[in-house]
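Note that this complex is displayed minus one protein chain, with the remaining chains in position.
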Amino acid sequence: MAITAKNLDKNEYFYGHKACAGCGGSLAVRAALKVLGEKSAAVLPAGCMSAVGFNFPQLCFGNNAIISMFAGTASMLTGVEAGLRRRGIKDFHAVGFAGDGGTADIGIQALSGAIDRGDDIIYICYDNEAYMNTGIQKSGLTPFGARTTTTPAGKNIRGNIRPKKNMFEIAAAHDIPYAATATIGYINDFMEKVDKASRIKGTKYIHVIAPCPTGWGIPVDATVEAAREIVDCGLWYLAEYENGEFKINRDPGEFTDPAEYLKKQGRFKHLTDEDVDVIIKSRDKKWEKIRREWK
Amino acid sequence: MKRFLSGDEAFAEGIRLACPDVISAYPITPQTVVVERLSEMVEDGSLDSEFIHVESEHSALSCAIGASAAGVRTFTATSSQGLLYMAEGLPYAAGGRFPVVMMNANRATALPWNIYGDQRDSLALLDTGWIQEYAADAQEALDMAVMSYYIAEHRDVSTPFMVNLDGFVLTHTYENVDIPDRERVREFLPPYETENCFDFEHPKNIGFSAGPETNFIFKYKEHRAFERAIHVIKEAERRFGELFGRKYTGLAEEYLTEDADYVIITLGTAAGLCRTIADELRREGVKAGVLRIRYMRPFPNEEIARALKNAKAAAVLEKDISFGNAGTVYVNVAAALQWAGVSTPLYDFVGGLGGKDITHADIRNIYESMGKGAPRVTFMGIGVE
Partner (left out) sequence: MKPYLREKKSFAFEDIPEDTCFEAGYLVTVNSGWRSRTPQIDNEKCIGCGQCYLYCPDGVIAMDGKTPVIDYDFCKGCGICAKICPKSAIELR
């Protein structure tokens, strides 16, 4: 059954937090917990969501939750899952929420280890495309061209010169039981993927685009819009990996103009037409492959 | 039941008795035998634990902390580089008051690479909030595997516990070891119960941040737990003695210190040879004694001050050095004397780094040279003063 505003758990589990207004990451955490419900044990590494949610005595998770070491989201999830299972507790969800840096950079080893062991956990990467908690530094998931405080856009280098690491397919390459991409811009799709993950045994990885108004240089009310546009213009895609197969959930057919998506954001303001061309070419190459090889 | 076991094997036997729910460990020489034996025990069904094949030491401790936060008994083991790799997790486990037990095989730290025993690994991490015990033989290793849980998990303590075994000299040396009866161990060690864990009836937020107003108080309480641990250690040893007939002596173990003029203070296996030579010197008319520090944290300040009060001189023999100062053990012992206003001259002998043998002659030399000249740091046996 599709998740709707009507049948969704009315409880709020991430509430009163101090995330910036319009924070995409907090929407991802909130929505996922509403799907998983009160039997969630959440692990969040040092990062935005833990910084805004766990300041004693202001504790903003209504469910069981813990901060892990930055590199230790997946490994702590493993321990939490094993420990709760040993206590004879059933039907709980060990769920991790780590950012792009915590997942694709410092946490990738522990994540790979957990997938390799087949631990029964849900790992959600909320991707805002840079180290936002420390003030917008480049991560392995910062896209080509983006200006961050460690990839400044100057006369010599125009922002980040490397493309985004492909975490979805890295997770899939472990032959993980379930992996998916999502965006907070299409929240029902994301929540349905979380719901699906919660019914699958073994390791689950969901990669959700979660714009950061502060880091992206967009108005605080534009978060959801940006998270939709990135899919509509083809720079992100909604897909799943299951039973050894990739599946594309949504092919926009005709893309909206990436230049429009990019030019609205402070972090891409400096891009030249040539830069945008590079981005479009790389998008087209990816989609050609997706359309050829994925179902 | 008596068995002929190495230190690593004896420790694994102790863990089988303590029966942690979750074991997460990564292999490293000279700890490896412990994880191999535990894997075999899990395989043959004699140990009902979840053995998790983590991909690094960082994950080993992170996983153990997670399992502890889920409310179960946990174990990990490591050595040297591995201990340093998981170092981030040490104050984490301690600050969260998760009573994880760890065995550390004391080994030199790179560079240069070296797999042999010295104590620079654990002593470099002395300030991370873990109880640190240094075993002197395989029997103590086994007994500490059991007793560590009693102490760490005690409500007054709730602090992680590191048991240190000298690399190779203890981890790989075979001795006759008495293995306590499983039922009696159950009597000694109750199942782990805590409120410092997830609870689906009363959900918890764990491992939070605490700003300047409250952080200080959390840290004070962490410190206070070590003061309480001193009493719990005594209580654990009394109960252990009653049930198993083996006596342990608290934070330190003294040998002929009561009337000693010259005392060596050391850690771990080196104490055995020191005792032999103290006997030898006694026969020659020299009043020699030995104080083995069992616990570096909590530290035996009172025991040390009392044992050295009437000595003419004392020397620390340690397998570590804090570059640019003296050895870490020396600095701690010197502070103990200062607290108590004891002015016995104290010398520092650094030996055994990277597994270099500490010989009979080395120890005789320590006894003979302490008290002569100004207190100083001596690197033994390398031809320099």
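A and B are the chain letters, set down in written order, and residue numbers restart from 1 in every chain.
Just so we're on the same page, a residue touches a chain if its C-beta (ideal position, glycine included) is under 8 Å from a C-beta of that chain, and two chains touch if they have at least 3 such contacts.
What you see is a predicted model; the values in this text were computed from it and never measured.
Novice: Can you tell me which of A:D175, A:D221 or A:E245 touches the chain that was removed from the display?
Specialist: Here the residue in touch with the unshown chain is A:D221.
Novice: Check each of B:S158, B:T171 or B:T269 against the chain that is not shown and name the one that touches it.
Specialist: Only one listed residue reaches the unshown chain, and that is B:S158.
Novice: Touching the hidden chain in the complete assembly: which of A:F56, A:F255 or A:W287 does that?
Specialist: Spelled out, the listed residue whose C-beta touches the missing chain is A:F56.
Novice: Using the document's contact rule, name the residues of chain B that touch the chain not shown here.
Specialist: For chain B, the residues touching the absent chain are 95-98, 158, 195-197, 202-208, 210, 214, 217-218, 221, 225.
Novice: For chain A, which residues touch the unseen chain?
Specialist: Listed in rising order, the touching residues are 4-6, 8, 10-19, 21-24, 26-27, 30-31, 34, 38, 56-65, 184, 187-188, 219-225.
Here is the rule we go by: only the chains that are shown with their structure count from here on.
Novice: For chain A and chain B, what's the span in angstrom between their mean Cα positions?
Specialist: The computed centroid separation for chain A versus chain B comes out at 43 Å.
Novice: In the complex, go through chain B and note every residue touching chain A.
Specialist: 21-22, 24, 50, 52-56, 58-60, 62-72, 74, 88-89, 92, 197-200, 203-211, 214
Novice: Okay, in this complex, where on chain A does chain B touch?
Specialist: Going by the criterion above, the answer is residues 38-39, 41, 43, 50-51, 54-56, 59-69, 71-72, 74-87, 89, 92, 109-110, 112-113, 116-117.
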